[in-house]
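Here the complex is missing one protein chain, while the rest keep their positions.
The letters A and B name the chains in turn, as written, and every chain counts its residues from 1.
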Amino acid sequence: MKLPPFQYLEPSTVLEALSMLDTYRDTVQIIAGGTEVVNRLKLRLISPDYLMDIKKLPDLGGIAEHEQSIVIGANVSLNEIRDSSLLQDKYKAIAEAAFQVAAPPLANMGTIGGNILQNTRCLFYNQSEIVLKGLGVCHKRGGASCLAVKGGKRCFSVYLGDIAPALIAFDAKCVLEKSGSRRTIPIIDLFTGMGTQPLSIENNELLTGIIIPKQNGAYGSAYRKLRIRGSIDYPLASAAAFLALSADGKLAASRLVIGAAGCAPKVVARASAALSGKLPEDADFAAAADMAYELSEGVDNLALPGDYRRKMVRVLAQRALQGARADIKRGM
Amino acid sequence: MKEMKRYSLTLTVNNETHALVTPPNRTLLEVLRDDLQLTGTKEGCGEGACGYCTVLVDGQPVRSCLTLAVAMEGRKITTIEGLAQGGKLHPIQAAFVEHHAIQCGFCSPGMILTSYALLNNNPTPTEAEIRRAIAGNVCRCTGYAKIVKAVQSLAGEER
Partner (left out) sequence: MSDLTTVGKKITKRDAPLKVTGGALYIQDMKIPGMLYGGILYGQYAHAKILKLDTTRAERLPGVMAVITAADVPNDFRFGIMKDNPPLKGGRVRSTRDEIAAVAAVSAEIAAAALELIEVEYEELPGIFDPLEAMKEGAPLVHEEMKSNILKMPWKLVCGDVEAAKKESAYVVSDTFRTQWVTHCCLGTSGCIAVFDTGNNLTMYSNTQIPSLAQNDYIEALAAFGLKGRRVRIIQCTIGGGFGSKLDTYAYEYIAILLAMKTRKPVKFIFSREEEFFATSPRQCSITKISQGCDKDGRLTFREVEMVLDNGAYTSWGATTPSVMMMPISSLYKVPNIKYVAQCVYTNNTYSQAMRGYGNPQATFAIESSLDQLAEKAGLDPYELRFRNANEPGELTPQNFQITSCGMKECMAEVVKRLDWKGKKGNGNGRGVGMASLIHVGGGARVYKSDGCGTIIKMDDRGKVDVMTGATEIGQGSETVIAQIVAEVLGVNIDDINVINNDTDVCPWDVGAHASRTTFVAGNSALGAAQKIREKMLAVAAQNMGEAPASMDIKNGVVFSMQDKEKSMPLSKVLRKVHYSPGGKMFTAEHFYDPPNENFNKEFKGNLSVSYAYGVHGVEVEVDRETGQVKILNYIAAHDVGKAINPMLLEGQIYGGGLMGIGYALGETMIYEKGHLKNGNFLDYKMPTAKDVPPVQAVIVETDEQAGPFGAKGIGEPGLVPTAPAIANAIYDAVGVRIRDLPITPEKVLRALQEKAQADTGRSGA
C-alpha cells in the first residue's frame, strides 16, 4: 500500500506548529507516532494536502509531577506510560490501559496524544475501497447510508481508544493550544459522540498535554479490556473505574467509564450517583454495571456481535470496579 | 497527482550513510527495500499488524511501514543485514538457527530484531516477557515455541 501525495511540514517549535495549523487548517493532518495516521492515509480514508510531523517538537515530552497534578506531554509514548512507576503506583488504570494497547513495538511508536485523538473504527470503514465499493458509500465516507445497520440514519463507528477511558476515570483534562490562545478542557469533552466527526478539537488546535488531577487519601483504579487475542487487538469492550473512599470506608467518589461502546467513551454518570456513600460491595457494583450496559451501544460492526459486546461492557464494568477496589486495599 | 517537493535525506543504516532524494510520501520500508536494496526487511501487511518490517531506530523496534523516511534524518537505523559482522552470525541469529526458530523465514528478520532489542533492554527476560515482546510479530509456521526457546537460550548470557 502506497501513501498518497502530500507536502511534509516539520515545525521546530510549538509556536511554529500552531502558526502552520492556523495557515493550513482543514488541509493539514497532524502526525506523531504514525501508527494510525499512516494507515488512514494508505487506505485513502484521508488525503490531506499537508502532513505536519510533531514527533520531534520540544516540550511535548515527559511525565511531570506537580503539586496539584500530573502533567503528561502529548508525545509521551504509550510504553513510557506503561513503564512509569508513578502511574503504575498511583494511577493504575492508566498504566493498565497502556499495557494493553496493541503490541510493544506499536506502543513504542504511538503517543498518548495520538491514542486519545484516534478516529472511530468499523469493519465497514477501515478497509480500502476495492473491498467495499459494491456495498455502497457509508456516512463516514461521505455517503448517506450505514452499511452496518440497515437503514441506519447515522454512523455507528466505534471509538476504540484504550487510554481515554482510563484518563476520564481520573477526570483528566487536556491542553489545546492555538495561535495566541490555549484552553484546558476535560478529556471527555473532546468527544462529540458522532461517528462521522468523533472529535471536537478544532482544525487549528494542537493537543499539547494531559493534566491528571492529583488524588489523595484512599483511592484505587483499574482498566479492563476484552479482546480475542492477547495482543495487537483493539478492545471489543472496555471499562475503567476510579473509586475513592472517605474515612468511614464508604465511597466518596466513583467514576465508571466505558469504551468500545459507541462513538465516544462514556461516563456512566448514574453509577457515580448510585455508588456515592455506599460501601464498595459487589451487589452495588453489579447495579452500576447494569447502568453501564444500559448506556452502551453495540451493533454488528466489529469482530464479535454488538449484543455480545454490550453484555461484556457489563461484565468488564463490574470487573473494573472490583479491580479498583482491590487497588485501594493494596494502597492502604 | 499533486506535485511534491523532494527531500535530500541522509540516512544512517547499519553504520553506513546514504544520501538520497525522495518525495515525502515514502515509508522507511520502501526506501530500505527499493532505494537501498536492503530487501531483508519484509512487508507483510503494510498497516503495522504483522511486524515483518521491524527495524531498529536508535535501538528501539519500529514498524518501518508506518514510518516516514523523511523523519529518519539523524537517526541510527539497524536492519537485519546489519546484525551479522564479518560473515559471522550475531548470537541471536545463531540461536534462531540452533533452536529451529525459522521455518518459512518471512517473519524472521522482524522477529530477530525485536528479540535483539528486548535482550538489549532486558538481558534476562522471563518467558512471559519474551512472549509479550514478540506478540506484535506474527508467525504462521512455528507456533512460536522454538522462537521463545531461542530467545530464552540467550537470556542472561553475555553478548
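Quick note on the criterion: a contact is a pair of C-beta atoms (placed from the backbone, for glycine too) under 8 Å apart; a residue touches a chain by one contact, two chains touch by 3 or more.
Here the structure is a predicted model, which means the values were calculated and not measured.
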Chains shown that the absent chain touches, full complex: A, B
Touch criterion as defined above, residue of B:M4, B:L20 or B:A49 at the omitted chain: B:A49
Residue among A:S69, A:Q88, A:S145 or A:S231 touching the omitted chain: A:S231
Of the candidates B:V57, B:C107 or B:L154, the residue in contact with the absent chain is B:C107
Just checking the interface: what residues of chain A touch the absent partner chain? 1-2, 103, 123-124, 126-128, 130-135, 147, 226, 228-234, 303-305, 308, 311-312, 315
Residues of chain B in contact with the chain not shown: 1, 33, 38-47, 49-50, 52, 79-81, 83-84, 89, 93, 96-100, 102-109, 112, 130-132, 134-148
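The rule is short, and it goes like this: only the chains that are shown with their structure count from here on.
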Distance between chain A and chain B based on Cα centroids, please, to the nearest Å. 29
In the complex, the residues of chain A that touch chain B are 1-8, 10, 31, 34-35, 38-39, 42, 49, 51, 53, 55-56, 102-106, 108-109, 230-232
Per the contact definition, I'd like the list of chain B residues that touch chain A in the complex. 1-2, 4-5, 7, 23-27, 30, 46-49, 51, 54, 60-63, 65-68, 70-71, 114, 132-133, 135-138
